[in-house]
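Quick one: this structure, given as structure tokens, is what I'll be asking you about.
Up next, subunit A:
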Amino acid sequence: MSKTDYLLEIKNLEKSFEGGTKVLKDFSFSVQTGEVVVILGPSGCGKSTLLRCINGLEPIQAGTILLDGQSITDGKTKWSQIRQKIGMVFQSYDLFPHMTVFENILLGPLKVQGRTREEAGIAGEKLLERVGLLEKKDAYPRQLSGGQKQRVAIVRALMMEPEIMLFDEVTAALDPEMVREVLDVILELARGGMTMLIVTHEMQFARAIADRILFLDEGQIVESAAPEDFFGHPETERAQRFLNIFQFEK
Partner candidate 1 sequence: MDWNFISEYVPMYIQAAWTTLSLAFWGILLSLFIGLFCSLTLYFKVPVLKRVTAAYVELSRNTPLLVQLFFLYFGLPKIGIVISSQSCAIIGLAFLGGSYMSEALRSGLESVEKGQVEAALSVGLNQGQIVRYVILPQAVSVSVPPLCANIIFLIKETSVFSVVALADLMYVAKDLIGLYYKTDEALLLLVLSYLAILLPISIAASVLERRVRYAGFGN
Partner candidate 2 sequence: MQDLGIRVLLEGNNMIRLLDGLWVTVRISLLAVVISIVMGILLGMVMTLKNPVTKALTRIYLEFIRIMPQLVLLFLIYFGAAKAFNIHISGELSAVIVFTLWGTAEMGDLVRGALISIPKHQYDSSAALGLTGIQIYRYIIIPQTLRRLIPLAINLVTRMIKTTSLIVLIGVVEVLKVGQQIIEASRYTAPSAALWIYGTVFFLYFIVCFPISKLSGKLEKRWQN
């Protein structure tokens, strides 16, 4: 087997914040092409930081991150190159408020990849159609609901034709009735074979979409299991406690 067996490999990653608090400790794991990994864990466990490290938004102190068998943390490749292969969607959507939906999704393809407006435009319309927002093409972000904004943000990331998508609590800021429309888009991506790393608090969704659940606590992997195993009979006490938070009894 060649090195490219794994799409993303993380080896002995160490990450601490400026104050000195360690967020990720000797962290290693790998993701295969087409695999959907959902990362769960209590707040402050380092799950969002992990995604941000993979996208180069946070400096790391030690370890390596490999994409397609190539190190992306050795400083040899520009992050702007690497980030084209890694799509990221944030909790707060962060659409560019001064641009229309269409301008938002075309900015990267035109300015970073140097694609033509015709070609990228066709691709953009197709993707907008897929998430049901083609008629909002010329709307400004402020005219959209939260769920619609988040779907546009997903399209914006997909426009770069990434090899892997990172979702950082993308439904956490949404009203409950809008969560579904966003999750449906991600489910459809999974069916299409997209490799994804998803941080979420939606347990039902995690169970449905994940090929593998990664449970983090205090900057380390506590459990890594298939969803039915993790939710059915979690092995560690920490995971059990975490899952109990989502159970209600009267």
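On how the list was made: all candidates are chains of the complex that A comes from, given by their letters.
To be clear about the criterion, contacts are C-beta pairs under 8 Å (C-beta built on N, C-alpha and C of every residue); 3 or more make two chains touch, one makes a residue touch a chain; residues count from 1.
Values in this document were obtained by computation on a predicted structure and should not be read as measured data.
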Touch assignment for subunit A within the complex, options 1 or 2: 1
Interfacial residue positions of subunit A with respect to candidate 1 in the complex: 55-57, 78-81, 83-84, 86-88, 90, 92-98, 107-108, 111-113, 140-142, 149, 153, 156-157, 159-160
